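What follows is a single structure, and I will ask about it in a moment.
Only a single protein chain was left out; the remaining protein chains are all shown in position.
Right, chain A next:
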Amino acid sequence: MTQTIDISSYSTITDAIRSEARRILSDSTVSAVIGYTAGRRKGSTQPIVITTADDADQLIFTAACLNDLVVYLTKAKKDVPKSGRIGIVVKGCDLKALVGLLGESQLKRENLYLIGIPCSGVLGSLLKPSAELTTETIASKCCECSDQLPVGCDFVPTVTPAPLPDLEKRYANEIARLEAMTPSERWEFWKEQFSKCIKCYACRQVCPFCFCEQCLCDRNRPQMVEQTPRPSGNTAWHLVRAMHLAGRCAGCAECERVCPMDIPLNLLNRKMAKELKELFNSEAGFEVRDTGPLTSYREDDDQSFIR
């Protein structure tokens, strides 16, 4: 049964973000605040970077605030971080990505002012941005989120998010469904999915962790991955992407949201996260770690698969 999700706190949160942004901009704690503002279509939102206290009233927080804004802090988008201490609005999932980047020395905590959102969930898609947030329209990532309250931020509006109703664990269920298939059924499933890819690289562009100056998949001397959007190169791209994000992906699911071809990209990342948790008891969280599961080792790691 479809249930409405209580997001009455979002207007209080919006007010709190605005006054905090106004404060930190007017006393020059930060030189800019990255947040959300209303988009052109009714109900939609878009990222905004504000630099004056007067603009603080443009900031909003609604169930249509899907973007993981952390991507604007990475090397790939050089201009924003260069301008001194930056304020940024983060939901729990976004914060996990930011923490991952701190761990990878891509960001410095002292250069950031984190405005955390006590989150009750966001929409799964912006196609209908003014849709009501319900157990149907809520994003899949929110259904499996255990981090509604961000930890370690400089400012968090004092509201307690209403507890979420029971939600179907869509990713976990889909992973389990695939795991129960035979290998050739799985191959057919992924072949179909990967063949849809048009290599627009929106998934890479939106990923906070794909900050490489030159992606392996763009190199042609030697060429490791066929670049044209054809089945073989697509499969290779998705495997490389899954491997490069394994142990790093924070589960913000932005890749999947932006994919114009509706490829269930985050399934691969979540499957890898699940395996790495089982193998090495390591997962993305709010605590900064210098090394991830695939950049560290233990001498007694399992090697039952090695002869």
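By our rule, a contact is a pair of C-beta atoms (placed from the backbone, for glycine too) under 8 Å apart; a residue touches a chain by one contact, two chains touch by 3 or more; residues count from 1.
Assume contacts and distances are computed from a predicted model.
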Choices "ABC transporter", "Dihydroorotate dehydrogenase B (NAD(+)), electron transfer subunit", "Coenzyme F420-reducing hydrogenase, delta subunit" or "RNA polymerase sigma factor" - which one is the UniProt name of the chain not shown: "Coenzyme F420-reducing hydrogenase, delta subunit"
Residue among A:Ala202, A:Leu239, A:Met261 or A:Val288 touching the omitted chain: A:Leu239
Full-complex contact with the absent chain, from A:Glu168, A:Glu188 or A:Asp290: A:Glu188
In chain A, positions touching the absent partner: 178-179, 181, 183-191, 216, 224-226, 228, 230-233, 235-236, 239-240, 242-243, 246-247, 268, 271-272, 275-276, 279-280, 293-299, 301-303, 305-307
